[in-house]
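Complex shown without one protein chain; remaining protein chains in place.
Should a chain be cited, it is by its letter among A and B, assigned in written order, with residues numbered from 1 in that chain.
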Amino acid sequence: MSTVEVLERVGCDVDFDERQTCCGQPAFNTGYRREASDFAKRFIEIFEDAETIVSPSGSCTAMVKHFHELFPGDEEWRHRAESVAAKTHDLCGFLVNLLKVDDLGAAFSGRVTWHDACHGLRDLCLRDEPRQLLRNVKGLEFVEMTNADVCCGFGGTFSVKYPEISAGILDNKIEAIEKANVTTVVSGDSSCLMQIGGRLSRIGSKVKTMHIAEILASRET
Amino acid sequence: MHHLTSDNFDQNAREALRDPVLHGALRNLADNFVERRRIAMSSVDDWEGLRTRARAIKDETLAHLDEYLLQFVENAEKGGVKFHWARDGAEACRIVLELVKASGAEMVVKSKSMATEEIHLNDALEAAGIEPIETDLGEWIIQLAHEIPSHIVVPAIHKTKGQIADLFVEKVGIEKTGDVDVLTGTARRILRQKFAEAKVGISGVNFGVAETGTILILENEGNIRMTTGLPQKHIAVMGIEKVVPRFTDLDVFLKLLPRSGTGQRLTAYQSLITGVKKRPDDEGPDEIHVVLLDNGRSKMLSHPVTRQSLACIRCGACLNACPVYQQVGGHAYGSVYPGPIGAVITPQLMGLSKAKQLPYASSLCGACREVCPVKIDIPELLLHLRAEIADNNASNVKRKFSERLAFKLYGSMWSRAGRYNFGTKAARVMQKLVVRKGKIGKVSGFIAKLVPPLGAWTAWRDAPPIAPKTFRQQWREKLRSGNGN
Partner (left out) sequence: METKANISNSSAAREPIIASIRQSLAASKASDRVHAEHRPIVEYYSPSSNAARSILSHDELVGNFCANLDLLGVRFAIVRNEDEARDYLRKLIAASDIKRIAVSDSEIVSDVAAPINDVEVISSASKETLFDCELGLTSAQWGIAETGTLVLESDAERHRLTSLVPPIHLCLLKAEQIRQTLGEILELIDPRQNRTITFITGASRTSDIELTLAIGVHGPRELHVLVLAD
């Protein structure tokens, strides 16, 4: 809901199409392209008449950008996929690059660090945008942690296929977070937040995880 | 020589994770690399432009590989180089063996060559009673230890100085020491003798220039200059993809490879060899033989996604950047090519069924793609191989079946919003079995067996419960209340 609030605050007319389910990324990433293309077609059919599509998930947005790879032999679907991809955006990218807004009048008290989710960073090239947005939040003390741009170890099914390796990578991230001495870790992907938050919770850490939309939706109390 | 196999990657990885010495060595590598890379990139005006050009050169070459390869051969033959063609590793080993025997050599000196590791040349030579002596320090170390390299550029990176010292004490008979210069000096002293005696030197090739027939080999130690300059016969094993069209193309790769590989602007030595010596009493070998190796490479050309595998210049940067490699090291991959590039070329060279785990041994973070000097899109390649594995029937049918079933279920449950909502409601009920104090802690026993991912996840992490109100419910409430803020 925070995403909706944020979009409305900047003047967008927000709609949620209840027919939607999933972008199909888990299937695509595990190699099940037939299933993934079914999801993609569904997504395209539901969304292709929308003016703009915004997602709070960097990885889902990236998946949409990759839809065309599911139709190598079908030019029509490929073009429809490209059209939808062209108007699909990650929340941070949408705010800063399209709407040219980086201050939403948000307020949040806390020492905060940003974790670069891999898809958002490397597929969508969003590095400065979330940092700009966070730095403009009143009361927020922004801290850059070491290796903010290194993977958290989630990787979708990787986290359960190779849980020990995933945990090892995660522990490096936790180490960086603890060194940064923050109250909150923020990211643009729920999967990263689940991975990081899950470990922080298990070790009894007081550090919280939040999605950037939640921060941006926060107001002075 | 026995070593771990790609088939057992998961097991190998778990063992590697339990090894604190390895962990320290890998940490050292990762930390070192970040800083070296930063320094190296800053000494070039347009790093990104260079990468783009390098990839363009490779793409051009690969798109016309037959032409450039034949041009390379023709021009090198003009200089007296002899060429041999090998469809696979076994054929290459046979050819090298014949060439060595023809020189009456019982010992050969070898410089570092991933291609010769790939074809297990040393095993073939030893089986025929020929003693191969690795002369690159890292390769010599692993030869003494009866291991395969764990990294493309620094083969013994998994070993500490202490372990290497112990190895030397045992195999070479020196006194225990912690002095790297003494250890290095030991290698120099022993291997120097071999250089003086050897009749045959075997090397790899970094680049072959089609326009001139030149072979370029880069190094820091000087053993390649020795191997290719002292013995009467020089045998070079070269993958067919190592060709570049023009001599000046080398400028691009000489800027990228040392920086990406070791953070240097240039390695200590580059040897550009274009044919055998002109006069008999000139310096250098009397004969130069190049063994061109296919071993699965030509097949990789058959799709644009797999073709880019052949652009690799073996710099090792992707290994250094990879969070998975940093955790498990090279041996876990069970291949002489480990890390991200190894995960994609090993299945292609060895066959998917022998290395079907490797394409999944990645979180798809893309750090490798970011550092690759020739812009190989390794995540794209990994996904391509995963699709091949999922669509064809690889072995390990048991796990495949349950995974297939899971994805079919996911596909059908989430294909209709109605089913999706139902699924969420059902999950909210069922989660009561595992949610305690607002979170899902460690799940084991019967439930973990029923839902393995839950067990795997919760071994190290808590899981959040499904929210009491779904987004859809909140959305509907919002609509009903007429958009109240």
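What we mean here is this: a residue touches a chain if its C-beta (ideal position, glycine included) is under 8 Å from a C-beta of that chain, and two chains touch if they have at least 3 such contacts.
Predicted model, so just to flag it, every value in this text is computed and none were measured.
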Study note, to complete from the structure: Among listed residues B:L230, B:C365 or B:A448, the absent chain is touched only by B:L230
**Study point:** Option from B:D7, B:E147 or B:E221 whose C-beta touches the chain left out
**Key:** B:E221
Study note, to complete from the structure: Residue positions on chain B contacting the omitted chain are 25, 28-29, 32, 52-53, 55-57, 59-60, 63, 65-66, 69-70, 79, 83-87, 91, 95, 98-99, 101-102, 135-138, 141, 154-157, 159-161, 164, 180-181, 183-185, 187-188, 191-192, 195-196, 209, 212-214, 220-223, 225-226, 229-230, 240, 245-252, 254-255, 262, 265-278, 282-284, 291-292, 294, 298-305, 307
Practice item. Write the list of chain A residues that the hidden chain touches. Key: 68, 72, 78
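Simple rule for what comes next: only the chains that are shown with their structure count from here on.
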Exercise for review: Using the touch rule from the top, collect the residues of chain B that touch chain A in their complex.
Suggested key: 10, 13-14, 17, 323-324, 326-328, 360-367, 369-370, 383, 385-391, 403-404, 407-408, 410-411, 414-417, 420, 439, 441, 452-453, 456-457, 459-464, 471-472, 474-475, 478, 485
Review point. Residues of chain A touching chain B in their complex?
Key: 1, 4, 8, 16, 18-22, 26-35, 38-39, 42, 118, 122-123, 150-151, 153-170, 172, 194-195, 197-199, 201-202
